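First the structure, then my questions, so here it is.
Apart from one protein chain that is not included, each protein chain of the complex appears where it belongs.
Up next, chain A:
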Amino acid sequence: MTRPESIEREAADVCLAAELIRLGARMQLLEAETSLSRERLLKLYKEIRHASPPKGMLPFSTDWFMTWQPNVHASLFMNLHRRVRQSGAAEGVHALIAAYHLYLDQIDAIGTDPVLSITRAWTLLRFFEAELVQLTPCSCCGGEFLTHAYEPAKTFVCGICHMPSRAGSSRTSAKTAISRGQKRLSAQPA
């Protein structure tokens, strides 16, 4: 990777990297999307997060995106990203940031927790570019959902129109399990 040729360019890269770090980006994303050196990115990361970045490889399989809850969130993100691209207001990594902000806003408005991290979103866009995954319109509701590439569109039914029996229940069941556990504890004589 070439070093930044001008101070202005470097300043813009630092701002970009800082925003990505605030959104939770991992080192691989920062190294790929900015021209800052690894040392400078590490310093910046520690300055903002007060911790070292997590080590290790990024997940490289498309399977995670096909499981029920991640698929719904990833589909929402991909639709938003396409909208950003269509609006022509942002390109490349800036479109990623804009779409991720929109995703967070939407998830926040719905009142649930984000499932897709910005690093996952970035990986997803790369899978998309590599044509490993695609958006396929559901034959039932018409909404476009993330699927493996070459999914036959005629027979495709999305995960919400045809919900698997236990999908989406993990969060609530975890909550009830906790509250049940607390009740049991408080019911026990001290």
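Keep in mind that, in the parts below, a contact is a pair of C-beta atoms (placed from the backbone, for glycine too) under 8 Å apart; a residue touches a chain by one contact, two chains touch by 3 or more; residues count from 1.
Here, contacts and distances are computed from a predicted model.
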Name per UniProt, for the chain absent here [options: "Sugar-binding protein", "Flagellar transcriptional activator (FlhD)", "Carbohydrate ABC transporter membrane protein 2 (CUT1 family)" or "dihydrouracil dehydrogenase (NAD(+))"]: "Flagellar transcriptional activator (FlhD)"
Residue of A:V72, A:V93 or A:V133 touching the missing chain in the full complex: A:V72
Contacting the left-out chain in the complete assembly, out of A:A89, A:A130 or A:A149: A:A89
Where the unshown chain meets chain A, residue by residue: 72-73, 75-76, 79-80, 82-84, 87-90, 94-95, 98, 101-102, 105-106, 110-112, 137, 139-145, 160-161, 163, 168, 172
